[in-house]
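Left out: one protein chain. Kept in place: all the others.
So that you can tell them apart, the chains are marked A, B and C in the order they are listed, and the count of residues begins at 1 in each.
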């Protein structure tokens, strides 16, 4: 088990959960004050008590802890289930070079950056300066900035990158970028478009049809959680019914 | 664009799709014979004609091409949507050390191996020798064997590995392994159990409750594909309704 | 178009919706007072203004207006989608004789009573006196009491009715009533069991297997609503994920 360093982020799991920088030294919560500096040199997995006597487990955070508990959300994010499908259906893994537009809150950006390390890269474009600045902060905060090249730039002029493994579009007017995406992809690479509305899917699919793409597929992912007790099991009463449609197409 | 080497596997996309070893030299299909040796030194993305004049695009295959077109399926596999969720919800990425039981056809095994490279490892256990042998072949064939440690061994005696990031169980009697999985996990690590039947979910959840786990969640993933034409859009007529339930739990 | 009588119930549709008895004479709302007595002799479909000048359409209510806007809900009801499937899958229609246990809030009871009129009957049993009294009020209020025989009685002793077209069970311990239901059904009649939990489904199915039933089917009904605007269409963000499982079986 690794030891905690002053430069680490730690996940505190207790009555509430927190993801904090050890370098902060002291952390104030409703459940009392936690002396983070005392953690340095201890092993991940250790327990720490707050000034009010509440106990917290100290864990090394993973990407999802960051995405759920720390990332600041400005525009609507691509939810974790959809991020998972985008990665899983394209084979996204270490070494991949991915172009993304727009960056938004950088939720999908950092999710993908975590997968392409140590030798891939996410090139992400965001037109709006306020979103870009917020995204930049999130990317820096994620500790994954080394694998992200974030640009405050209009991609209607095209991408600078070539031979991308994947181009992901999550933006209004994605259909106007399909042709540019085709050019930026390497052969066998994937175009992925995330669309909240079916009309966007149609516009995009019509453009995809005009380019040299294969294996075009539009899908949606529904995740249904269950309540399981010793005596009874049933699906939860409500569920997320819709986030967005995901269209995949492969360049040949 | 990279050049094709004699040691490469290539994906041939045409009227039918094939994933073949260039070293094979010549490949016979219904659509004519393809001279693979002539591809060496050419760039991925090139077109090749069969003896019958059929054209094929020659692409570098990714993990999903392997999983769909090449992996020999003996026992029921964990489907790609479920693999995606398992990876996405646990943060599975390069460097992760994962324990898996049972190996089955090694579909999930190779899916995960592709994600943990270049410095992680999948330790996978399979009791049945026939499955183990088939899985071993698939793993070797995937080109990912360097990141897999496959064992023909009964895990009811426990795992040899410690401090795993994830333990994935896809086996009958998974509930008997929950306690051993807890021991093998590092703090903050994930237990993931894939269960076709709700009764298995219950048995597993009852055991999870007896160990020190947090964030227990049982979910199922439904993927709904769409038919999009220039004029009309609608979901496909039929869909996969069920593969298995996935239970996640985090060790503290 | 029919004229409104003093003995009618009317549906008032405006900024808020109400289902009221004309005999009440005057009705007080947040949107002003409505003089119901002035409606007598006018045609359904007329508009009426409140003392605050708010306009309301005056309609003849149907069964669903009653179920949604007027029925007092004590215990959990069987939702409209599930009522619809129960009726649709059994052929429930005028003349049917249906046995139901338990009555609960009488939501399903009145839904079914509306379908069996003018010459069928719902025989409904409720053990708990508080539920029975509330249900009785709802049944009377529905105007359908003529087609309902409600009893505050324990059905563990069996039903008094014979040759029923349908027996519907929505109660804890339904599995103990399966054999009695079989006896009370005419040949070709349907047993329908509504179960929130899968464990109840199993207990019931195990008992069904021991009796002479055919066409056993357990199903669940998911209803997904859409948001359609001039420009965009998409499913609503959230949906009801679960109410209950419905098991059908046919006596031979």
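Annotations for the structure displayed:
The working rule: a contact is a pair of C-beta atoms (placed from the backbone, for glycine too) under 8 Å apart; a residue touches a chain by one contact, two chains touch by 3 or more.
Values in this document were obtained by computation on a predicted structure and should not be read as measured data.
Within the whole complex, touches from the chain that is not shown fall on B, C. Residue in contact with the omitted chain (choice from C:122, C:139 or C:205): C:205. When the whole complex is considered, the residue among B:32, B:75 or B:196 that touches the unshown chain is B:196. Touching the chain that is not shown, out of C:22, C:48, C:71 or C:115: C:115 (per the contact rule at the top). When the whole complex is considered, the residue among B:137, B:153 or B:224 that touches the unshown chain is B:224. Hidden from this view is one chain, which touches subunit C at 1, 11, 13, 44-45, 57, 59-64, 80-81, 83-85, 87-91, 93-94, 111, 114-115, 117-119, 163, 186-188, 198, 201-202, 205-206, 209, 214, 217-226, 228, 230, 233, 245, 252.
Against the chain not displayed here, subunit B makes contact via residues 196-199, 224-225, 231-243.
Criterion: only the chains that are shown with their structure count from here on.
Chain contacts here run in a simple line, from one end chain through to the other with no loop closing.
Subunit A and subunit B touch with mostly matching residues; of the residue numbers seen at this interface, over half occur in both copies. The distance from the centre of subunit B to the centre of subunit C, with each centre set as the mean of the Cα atoms, comes to 48 Å.
Here the spacing of subunit A and subunit C, counted between their Cα centres, is 46 Å. Residues of subunit C in contact with two or more other chains: 198.
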